[in-house]
Structure formats: C-alpha cells, structure tokens
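Please read the structure below before turning to the comments.
One protein chain is absent from this view; the other protein chains keep their places.
Right after this comes chain A.
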Amino acid sequence: IHFILLFSRQGKLRLQKWYTTLPDKEKKKIIREIIQIILSRNQKTSSFVDWKDLKLVYKRYASLYFCCAIEDQDNELLTLEVVHRYVELLDRYFGNVCELDIIFNFEKAYFILDEFIIGGEVQETSKKTAVKAIEESDMLQETVEEYMNKPAF
C-alpha cells in the first residue's frame, strides 16, 4: 500500500497516511485529485480505479470514504478486506464508531492504524490482538497527575 486517505463526502480530509516519501505540495495535489475522482464516481461503478501506475481501492462507510492506493501486483479484493478490517478495529475500539469519533480522536485513529499496518503491509490479522495492544498502550499513558510530576527527560 502506498497511501491511505480518509475523507468525508464533502471532500474534507480526515486522515492521511503515506508510506512513500513525497513533497508536501505533491501530496496536497494528489489528495485533491483523488478526492475529486472518487467523489465523482457513481454507485454503479466498481470500487477500483486505475490511477497513474497504481490502483485505487475505495469504499464508503456511512459518510466517510476510505481509499487505499496499491501496486499493480497487489490483490484488490483483499485490499477491500483490509479496509473493512480497519473499520472493524475502529468500531471495536470506539464502540459503534462514527465520523465524529474519528474527527475528535484523530490521533487514536492513527494509533489504531499503526497497530494494523506498518510500512504499507498488514502486521496483525487478529482483531483481538490489535485492539488489545491499543488498549494496553492507552493504559501506559500517564494520568494528569502522573504527567505533571514525572520529569520530562
């Protein structure tokens, strides 16, 4: 996977994860372009779009579009499963996740993604294990008191 984008039906970006290095300007341009392409597709089309030398796999969940860019030899149908699994993880963590959860807790969305995918490849195929790791990490986070009292360095 080269990158993952989450955006709303109004075209607002909710999450961007890049597994390749590109200049900022380039990223912005790509995001604009892809959002436009996907938002203009109607219901009757497939979930796959040929774009440059990559394939875009996208799926809409309620008001959010999830879009992955994969290489030529990657399995498109499996990528749909990957997207679905990520949504399931979010759902398990937040409990009936909705777009607002992701807006207000975007950093958590990133943490969850990072427990599922590293460097563009899936690292954990068990839902239970992935969510458990996040929850335990959450526990490690200091409480306000602890935070204030602990020395920084």
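The criterion applied here is as follows: a residue touches a chain if its C-beta (ideal position, glycine included) is under 8 Å from a C-beta of that chain, and two chains touch if they have at least 3 such contacts; residues count from 1.
Simple rule for what comes next: contacts and distances are computed from a predicted model.
> Which of "Cis-aconitate decarboxylase", "hydroxymethylglutaryl-CoA lyase", "AP-1 complex subunit gamma-1" or "Neuronal-specific septin-3" is the UniProt protein name of the chain not shown?
In UniProt, the chain excluded from the picture bears the name "AP-1 complex subunit gamma-1".
> Across the whole complex, list the residues on chain A that are touched by the chain not included here.
Interface residues of chain A facing the absent chain: 13-16, 18-19, 21, 23, 28, 44-50, 73, 75-78, 80-82, 85, 103-104, 106-107, 110-111, 114, 118-119, 121-129, 133, 136-137, 140-142, 147-148, 150-153.
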